[in-house]
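One structure, pasted below without further comment.
Every protein chain except one is present and positioned as in the full complex.
For reference, chains read A, B and C in written order, and residue numbers begin at 1 within each chain.
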């Protein structure tokens, strides 16, 4: 019985965090944001070199074949660093889709390229969660037509995996004819989501996703767990920054952290966030070890981190007083990362309903 | 433009509160509770003498013909005093049912007796809000059969007004053959609700309630506004007691009210409760002056006071520390009054849904 | 309880309605921009002053309409302009003009009020400093009298509009040895002088609505003082109250909730309007009840003022409750829209021009600004409920 990170996992997270600390400072993020860049070349290269894009890809297909817990630790580190690179769509959701739905040929073709960073995948499954701004996506005779909204990592993608109205998944070349992309600008400028319109675009169907929703659902589950982990990292930074600020900032001749009101705000944030870490560890662990538990837990992790993350984003800003409201400390980048995560792949109310359904309730 | 109590209204509330302060102390309440009495004879006699049982009954029918705002002020005073007497069912809901649904004869027969306190009415409409423990109530050939749950003031009642499955209202003699009563023991021992089983009990239908739900709905609205006002009074007492305790109780050589944590708990309670007063004043005022606004507002008042009341009951108890958890100060009587009010005539989630429906949403 | 207005006020209202119907087309569109008024805006303001719908209570000799104060008339003016969605007029800068009227010298009044009321003279406020937020009285920007000039050194923050301002009203420490509340003076001076540097301060919304303003040996005339030396804290307090008074306005909350209802009726998930989806619907109902409570609470405050009574607790809670409620309304709008709710700036598919995200952030700024929620709770606890202040602590402990 050991519910803890292994030494290797601690080292993995430390090495990713260490790399990001040195190469993905707030200044680097600001630079990317100012230039409208969501795949910051230097950071991306470093991430490729670390080999973590193949984190869940089998060794024989160019990956490092580690578990979802390892992947969640990376997502957390990327959230901490508000790293402006594509990861959740390309390195997690697309491999899950390919591994669970793809043919051997598709896997052999794409997974090594994902692991090496040569190919970036965007993933469009929003319409299978909640359809708001589209008439649907239809597959017919080897082509896809319709509109996919909020495609994760869609702007930086070379290739796409898109769910059609039946839930089947298809690979589409993002630069092929019949594919039109448009960036959707959100509050979070460290990542890009896209609107993608297909007009009889050539599509390569993942064969095992045709009459089976499992590949789609596994892809969504994986994305949700990683988004939750990203929020964990971002929220953790906000708590740490609030605590540090409360120890330093003086008002009325006292550091503000000695005031009960501020102290309790910090204590509540830390106390709400800490169990989230365990929830994510456990949830990620089930993907490999107890997959029958994953669906409901992935929903819970996503929805619960959304709630706790939002409260912390607000409270940590409040602890910073007026300074938190300015751009000076850059706190708002984390605020907005948490804000986008909350809505991506299902806002909390919708995801909780799925958690109930997943338990047969 | 004057959104305030008139001098007469202030006097009315002062006189009821003053009377209850002297005659309905916590000791008197404890005595009633110990004896299982929910119509405390002395308090009841005093309330009869004040003439307020006819508060909404026309002058020519023995009442004092005042408005719902006046009635709400009385309900608030009774909530403050956690007075162990029947009021909301008998003096408000039954008269509303009779005035809006009854024949002239029924009104002339019953309203003077209600106003004088000679007859106490219980009112059973729970099944028209949410049916949980009954197979329904059926009217046929001048008799009523079935089971009514949570009949307000039902144990102390001489007469009953009961809604059948169609929403029509009927007068039934509580002591007639075919009527079986049983007390439902709740957390709040200052008031009684009853289960009443009818077995072909003779029933006198309110004619205007036959094919029109308005009399039923008006009766429910009126009950909800008064319950909300009762909670306002009870919650106000709890805030006052918490503030007083915080000024007096010392820990760590300081009065605890000087600690920011306790101070802010008190400030939050007061700040949440204060707008409730205005909400109830306005809502009660609409019954007479802008009845088209009443339905949604009565739902809001009921549901919102339930939420604020529950939070205050909890927080005020916490401010009292261990002492709040004991019987010594009797704080729990208010806690439980608020607790019963929360569920009577619809728990908050159900009532909010009605508020939405009332606005056509 | 009488929610009707007197005949006089009813007539006042219908005249105003008539005026708005006739003239609304000459009103400038959109919200007033920070900085200099456009010619169109100035003409509109002139018309409103002439008819008594702007600068209504400012004496004629200082450029106002010169009516006797009537709170209900003010209330009706605010309501009708808001209802007709027409840009209202103003009474100059509401933070500084009342101070000048009450405590300024005759010379100050004559020179400053009329151009301010006309929109020719723009002001910025120099109160907060990086080290003095909640504890404003600890401010350290200092001014030393040299001959007939004050020499100012220090830094102010949150000086909104400083880059466009002609004038500044500013709190500076002039008596460094006095207790902190008694060492401050209230100075006014023009912004076009050496030693003032204005740097825009970008906020989380991405806009630079505020500035940092640096003073380096900046010399301003000695007679630009309002009140006496060392009285600045008390001079400023009246205007602070005024500023705080407008935060959490329930009319604004009501109009936001109305927009939220429209949004939830129009937007859909898988074809179902958001307002029909129970979890959002329940949240909407909770917020509506709170909004209504604050709306009627506002009527209670108005009534108290009409009766020349102190409104007490109902007044103390407005900022705390109102700003939080506005924030929650925006939060629901965003959640109900889901991914569409995080779109920003000029994104395709953005709803209501992005106002929900902007307001979600601005409202958080307002929860913090003008007295944080924590300071508000201290005030409610101490002033409204009579709870004791924290005891004095040992210095250096």
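In this text, a contact is a pair of C-beta atoms (placed from the backbone, for glycine too) under 8 Å apart; a residue touches a chain by one contact, two chains touch by 3 or more.
Since this is a predicted model, take the numbers as computed values, not measurements.
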{"item": "Visible chains that the absent chain touches, using the contact criterion stated earlier", "value": "A, B, C"}
{"item": "Absent-chain contact - pick from A:303, A:316 or A:340", "value": "A:303"}
{"item": "Given A:11, A:138, A:200 or A:267, the one touching the chain that is not displayed", "value": "A:267"}
{"item": "Where the missing chain touches chain B, by residue", "value": "126, 130-133, 149-150, 182-188, 193, 195, 250-254, 259, 261-262, 310, 314, 317-318, 321-322, 324-328, 331-332, 335-336, 339-340, 342-344, 346-350, 352-353"}
{"item": "On chain A, residues whose C-beta touches the chain left out of the figure", "value": "1-6, 9, 69, 243, 246-247, 254-255, 257-260, 262-264, 266-268, 270-272, 274-279, 281-282, 285, 289, 297, 300-301, 303-304, 307, 349, 352-353, 355-356, 361"}
{"item": "Interface with the unshown chain - residue positions in chain C", "value": "278-279, 282, 390-394, 397"}
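Keep this in mind: only the chains that are shown with their structure count from here on.
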{"item": "Centroid-based (C-alpha) most distant chain relative to chain B", "value": "A"}
{"item": "Averaged-CA centre spacing for the pair chain C and chain A, given as whole angstrom", "value": "40"}
{"item": "Cα-centroid distance, chain A relative to chain B, in whole angstrom", "value": "51"}
{"item": "For chain A, residues that touch 2 or more chains besides their own", "value": "259, 261"}
{"item": "Overlap residues in chain C, where contacts from two or more other chains coincide", "value": "374, 377-378"}
